[in-house]
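Following: one structure in structure tokens, then a few remarks.
Missing here: one protein chain of the complex. Every other protein chain is in place.
Which chain is which? They are A, B and C, in the order written, and residues in each are numbered from 1.
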Amino acid sequence: MRMDKLWFASDYMEGAHPTLMRRLLETNLEPSEGYGTDRHCERARALIRDACACEGAAVHFLVGGTQANLCVIDQLLMPWQGVVAAETGHIATHEAGAIEGCGHKVLTLPETVGKLSAKDVRALAARWQADGNREHTVMPGMVYISQPTEYGTLYTLEELNELSAACRGYGMKLYVDGARLAYALACPENDVTLPDLARLTDAFFIGGTKCGALMGEAVVFPDADIAPHFFTLMKKRGALLAKGRLLGVQYEALFEDGLYLRIGEGAIRAADRLRAGLKACGIPQFIEAPTNQVFAVLDNARYERLKPRIEMSFWETVDEDHTAVRLATGWNTRMEDVETVIGLLKCEGTI
Amino acid sequence: MRMDKLWFASDYMEGAHPTLMRRLLETNLEPSEGYGTDRHCERARALIRDACACEGAAVHFLVGGTQANLCVIDQLLMPWQGVVAAETGHIATHEAGAIEGCGHKVLTLPETVGKLSAKDVRALAARWQADGNREHTVMPGMVYISQPTEYGTLYTLEELNELSAACRGYGMKLYVDGARLAYALACPENDVTLPDLARLTDAFFIGGTKCGALMGEAVVFPDADIAPHFFTLMKKRGALLAKGRLLGVQYEALFEDGLYLRIGEGAIRAADRLRAGLKACGIPQFIEAPTNQVFAVLDNARYERLKPRIEMSFWETVDEDHTAVRLATGWNTRMEDVETVIGLLKCEGTI
Amino acid sequence: MRMDKLWFASDYMEGAHPTLMRRLLETNLEPSEGYGTDRHCERARALIRDACACEGAAVHFLVGGTQANLCVIDQLLMPWQGVVAAETGHIATHEAGAIEGCGHKVLTLPETVGKLSAKDVRALAARWQADGNREHTVMPGMVYISQPTEYGTLYTLEELNELSAACRGYGMKLYVDGARLAYALACPENDVTLPDLARLTDAFFIGGTKCGALMGEAVVFPDADIAPHFFTLMKKRGALLAKGRLLGVQYEALFEDGLYLRIGEGAIRAADRLRAGLKACGIPQFIEAPTNQVFAVLDNARYERLKPRIEMSFWETVDEDHTAVRLATGWNTRMEDVETVIGLLKCEGTI
Partner (left out) sequence: MRMDKLWFASDYMEGAHPTLMRRLLETNLEPSEGYGTDRHCERARALIRDACACEGAAVHFLVGGTQANLCVIDQLLMPWQGVVAAETGHIATHEAGAIEGCGHKVLTLPETVGKLSAKDVRALAARWQADGNREHTVMPGMVYISQPTEYGTLYTLEELNELSAACRGYGMKLYVDGARLAYALACPENDVTLPDLARLTDAFFIGGTKCGALMGEAVVFPDADIAPHFFTLMKKRGALLAKGRLLGVQYEALFEDGLYLRIGEGAIRAADRLRAGLKACGIPQFIEAPTNQVFAVLDNARYERLKPRIEMSFWETVDEDHTAVRLATGWNTRMEDVETVIGLLKCEGTI
């Protein structure tokens, strides 16, 4: 039966952190204004502005990441502009053409462990500016990155500084998809804070769905003036939640005593333990990342034997005999399950 | 303080029905597959197919009504087609251009108490077919109606039969927005059932957000074959919920013992009592509708005096001295609050 | 055989004015840069700027009216805005959803003989601003009118002044579709000049296709700064002509000695003669317009008898026994054909 399985397929397999559920329950029959205009949303916005040390920020709550991405990008680009992303960027691969659905091209650049380099961004922008035919091509108007990336890796503060400078130098916006941001903030290796994001980007979102909320992403525009009528745009794109309060209540709980900054800590410890276990078993990592996603290269026989016991994500075919898989930990991962997984990895040859 | 106010502004001011909240709590830490592929969604789909007596239906869960409308319409129309709606239809007025955002025109027709007539639909379709320049114009490809309408009125089964026949006769799809469907189903005047909707339309949605759920709308395509790849289209439009289970769990609770069919009953009784109270006070109704929305024409002095006490919706300016307002009841409206409102209406001149 | 027919169906039935054809022939084998960057386009732009008394204007050449409309509107609106038009406006009726295809709603207002009133425009804008739910609706961002209108009527300078003031007062752009502008400029009743258009609007186009060119419309943005990267937008919308020179050569010929201002004169005389003929025959006009479109109400028997002899446009069914038709004259209409038509109208009962 399913409950017997060890669930490491993703970080959105379960519901919400108990604190958030309790708040939802407590406020369940409290009447509120709709569409995010209620006092919970207002308080959550204030808490987020504080956490970002950015009093002028506009904060909007949306239900999901693709929704946030398409609304922000549609808001900030002009019709003749496109958005630059890594070839492995979520908007380039796993959003079913959502950005193109708003009329904008995704311009891809090669990546290293999921990351764009400021150098490549500068080169692309310079190439566009130098191109005699540039007016026949899509103007790069924005750079999209994820922190952590789709591979669980992190931009350093220095890298983010450079990307920000590159974007500003070429008149491009910088936007950060923070679907798993809590796992970056909880990672000892990380040196990029919320105030850094507010200082260095034009927009970013603080992911809730994968970080302890039932659902929800908080979009932050550090300079509110660059996103006029975002409420209407959200409505147009089907992204405005009638009971906006649901998101406000959760973000209030996530930010009123710093829960968001701590919520990923257990997941990082669990992932670190998994990575150590892989090493101990001599199983190579597909990519070595410091956050809550662990990528292992399994030989196919082992993969087949583990599949009935561990719910994990197929990542890609490495070669005829090997498969890369992803094991994701989350705010709620139990260390005992991690140990069971490691035990299975170690002795699985004997099962 | 706000809690003192009487909340009749809308039917989505509060959270979820206690049964649904309990289920969400019970299943909160149960790991599930994402994106609506879990067993709760599967069971909710089966229950909805049963309730609609339509075993072949495809059922999809979305978070909100605008989202449902734009996804369904984008799915069923070809690029050269538009959707016909009443001038007061939600997609024509209060969705910020969501349908146009997918590239489709909303073709409006006059309405009577919020309803389209089969006669007008036939005339529009016939006019298009007879128009020598029709290939320069948008082809009407679908008819959109709401049950109940934006004015709280109901299509009768006979009217729905005629609309369905008109649409089928002219090769147009028929789609019903059921954001408040529970209030139609609970209304003694109503003679349109879920199986009728499944039999007579090409798509409809069973509203959750305004009918006892935290959020959620269940889109039903009675013939699954007309909506291939709707999952991908939902993703493209930002309408695919990662933790799809949240919607499945709620619809399971709404449909496993017929709760959805009963959940609007109290709201109808409360609205009927309000309407009786208005009559007793000699206050005219702006539109007389049988469901959970009550429309009153207040003289402006009375309106100003009531506003601090009753949270209601401004509807429109009737003339210099009168304003139309809407009071909406919901699955959770307390009859004592209704009586307080009536008391205020009666004696408000003396306050 | 067809050549026997009298062609009054439209003003784009024939090719180009002989002067333009001669220029195209003379320059046919002259090599030029592409995409409107050649010296003919540059000279035509300078001539148009002079004719408009607007040295700072940006001028772009497009091939057709729908193309011009969708490009200009896409350029000037933000994603949350729509364009206001008369219910009979070309973009609202006969452009197959081109504006919606760019994601924008067309907001319609009632018209009088094809014209919008400043009063109605102000009322719509004021209503939007006063609407408590305005952020759920499409923001009116621009007003679209045609000069002459789709009914051949003309805005007076006073009316245009008022519309312009209304738009500016409410932060809306004003855009004029001049597909038949030459017939306005040649009309004795007209008091709106090219410099007036440049002074009072944000964009307009000077129609070529219906006014003596093979094809072509010259879009003018009096303030070049409001339309950055319009070249790229034209490319994106498929509106950039590789051999842009074709349009430059024609507009050079139309504007170098004022031909454009005179080219419609014969058409107006012919239309006036037609209108006089209708009156003499006791045939009512459907709408009395002063430019090159003549609208007659024919009884159906007469209509059927005339159809094989006169190519005219069905306009609409007036009642069971009468049909409104349009007869359009053009820069090349021969007065002898007009007299033949009048003769047919007079004596057609005896044919």
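Worth a mention:
The working rule: a contact is a pair of C-beta atoms (placed from the backbone, for glycine too) under 8 Å apart; a residue touches a chain by one contact, two chains touch by 3 or more.
Just so it is clear, the model here is predicted, and its values are computed rather than measured.
For the chain missing from the display, the contacting residue among C:Lys235, C:Arg273, C:Arg302 or C:Arg326 is C:Lys235, taking the whole complex into account.
The chain omitted from view is touched by exactly one of A:Thr19, A:Thr37, A:Ser117 or A:Thr137, namely A:Thr137. Across C:Lys119, C:Arg168 or C:Lys243, the residue that sits in touch with the chain not pictured is C:Lys243. By the touch rule set out above, subunit C reaches the unshown chain at residues 2-3, 5, 7, 9-10, 12-16, 18, 21, 24-25, 27-34, 39, 63-71, 95-98, 101-102, 209-210, 214-215, 232-233, 235-243, 245-246, 311, 332.
The chain not shown here touches subunit A at positions 79-80, 82, 93-97, 99-101, 103-106, 132-133, 135-138, 314. Contacts to the hidden chain, counted on subunit B, fall at residues 35, 74-75, 78-80, 102-103, 135-139, 228-229, 231-233, 235-236, 240.
In this section, only the chains that are shown with their structure count from here on.
Comparing the contact residues of subunit A and subunit C by number shows a mostly shared set, over half of all numbers used being common to the two copies.
Measuring from the averaged C-alpha position of subunit A to that of subunit B gives a distance of 33 Å. Each chain gets one centre point, the mean of its Cα atoms, and the points for subunit B and subunit C are 42 Å apart.
One finds 50 Å separating the Cα centroids of subunit A and subunit C. For subunit A, the set of residues that touch two or more other chains comprises 102, 232-233, 235-236, 240.
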